[in-house]
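The other protein chains are all here in position, but one chain of the complex has been omitted.
Just so it is clear, A and B label the chains in written order, and each chain counts residues from 1 on its own.
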Amino acid sequence: MTALAVLLLADSRLPNGGHAHSGGVETTVAAGFLSTVDDLELFLRGRLCTTAPVLAGFAAVACLLDDDADWRRWDRALSARIPSAALRTASRLQGGALLRTVAGMWPVPAGLRQLGRPHQPLVLGAATSAGGGSALDAAGLAVHHLLGGACSAAIRLLGLDPLAVAAVQAAVGGPGAEIARQAVLAAEIAVTSDDPSALAAVSAPLTELLAAEHAQQEVTLFAS
Amino acid sequence: MKALAGLDVERGRTRWRDCAPIALRPTGPGRMHLVQAAGGPLGGDELRLDVRVGPGADLAVRSAAATVAQPGPGPEPASWQLSATVAAGADLDWRPEPTVVCAGADYRSHLRVDLDSTAWLVLREQVLLGRVGEPGGRYRGRLTVTVGGELLMDTETVLDGADPALSGPAGSGGFRVFGSLLVAGRDLPAVAERADRTPTLISAVLPLDGPGYLILALGRTSALVSAGLAAEADRVTTAAGIAARG
Partner (left out) sequence: MHREETQTVLPAARPRGRALRIGIGGPVGGGKTALVAALCRALSTELSVVVVTNDIYTTEDADFLRRNGVLADERIRAVRTGCCPHTAIRDDITANLDEVEELERLHDPDLVLVESGGDNLTATFSYGLIDRQIFVVDVAGGDKVPRKGGPGVTRSDLLVINKIDLAELVGADLDVMRNDSAAQRGDRPTVLISLRAEHGVAPVLDWVRRSLTAHRA
């Protein structure tokens, strides 16, 4: 059953609010930095060495934390890693959406629910734990959604060949899995030492800049 | 080379401890210049400066010249650490010259500033990937700021002029120069997120989740990035002035 629960969390058919977010692809396309499948691959590889370790680390932590942990503190630690208010909002909107869904599927820690709209990786990690998955599952799911959301947005916005995009997503899967493994090691240290500073904190400058630009656009198809 | 230097400022007196290659020179009341031996740091160097700004004191730190990070004899990175505490009612204005990360260099910096909830901080950084005409090495700069014991900001900027992923569309977008200006602590204006983009410069003002805002810029040249940071900073102050008057 565990495997099915994790697959359920990986499935974009699960109502998680993700379909309306492009993971920065829309604004990167609009600014002229991304237009081909090759660009998309570079974009994904860039995400893997910047945002991915952060999201995966927090998802893994949330999977390892006790129900009565200080969820607010971990949530703040992730906020501190996201300078752009627009990106924090996007993360909280998706966290709230996923929480709404998983709260009806499995028991979710009360401390997390009390946050209202926690950051998405925390909800993902807590849901993974509630569904019986491991910290590595949680970290992998975080990386998977980061890559998958970007790929699907690129297909919709640029008309890229979905088969070529699938091949690219598969190609970056190896490095993505390695990021997830590293994130779990960091998460174990962070949880054991009760200190979020052990978690990756990378933020990519272009991502933050373009997120701010996206938020001030009159006309956008994606919420972020 | 390993070095641990210290700087301790109280109202009306400044004490410091140089440690080669880090040297400090007073250049005015509450004002110090950071002087580092030319041509460094090199890979393997571990340099650290501890700063304390006492209650009600003001400290401005500048540097005499750009820091030029170079590859060392071995694979170890060059590391630079700043650890600062800023007490009640105190101000820290930290704006050194840019850091140039030469091709093949691996440079890590960790700046940590702990502010009292009534302290104030402005902190500017600028990184140039490579000297003119070279791709530039790797830069990892972590910036951790707490205000009144609460974490305000904890981010690590990773740049690598030789890595297509890190200099690509989810990295630095092909720009050679990165700049940031953080303002945190007491008496901050309300800040709205905004961004500007031209083919040679992208800049934005980002309100943090707490008492602070970060101005970021990526640009073709150091002059553009400096001007971009300054222009965004001016906009924040002007907008705050208008709001205060209105």
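Just so we're on the same page, a residue touches a chain if its C-beta (ideal position, glycine included) is under 8 Å from a C-beta of that chain, and two chains touch if they have at least 3 such contacts.
Quick caveat, the model's predicted, so the values are computed rather than measured.
Note on the chain not shown: across the whole complex it touches A.
On the side of chain A, touch with the chain left out of the figure occurs at residues 13, 15-22, 67, 93, 96-98, 100-101, 103-104, 106-107, 129-130, 153, 156-157, 218-223.
Just so it is clear, only the chains that are shown with their structure count from here on.
Interface residues of chain B, counted against chain A in their complex, comprise 142, 144, 150-159, 163-166, 168-173, 175, 178, 180, 193-195, 197, 202-210, 214, 216-218. Residues of chain A touching chain B in their complex: 24, 28, 31, 33-34, 39, 42-51, 76-77, 79-86, 88, 196-197, 200-210, 212-213, 215-216.
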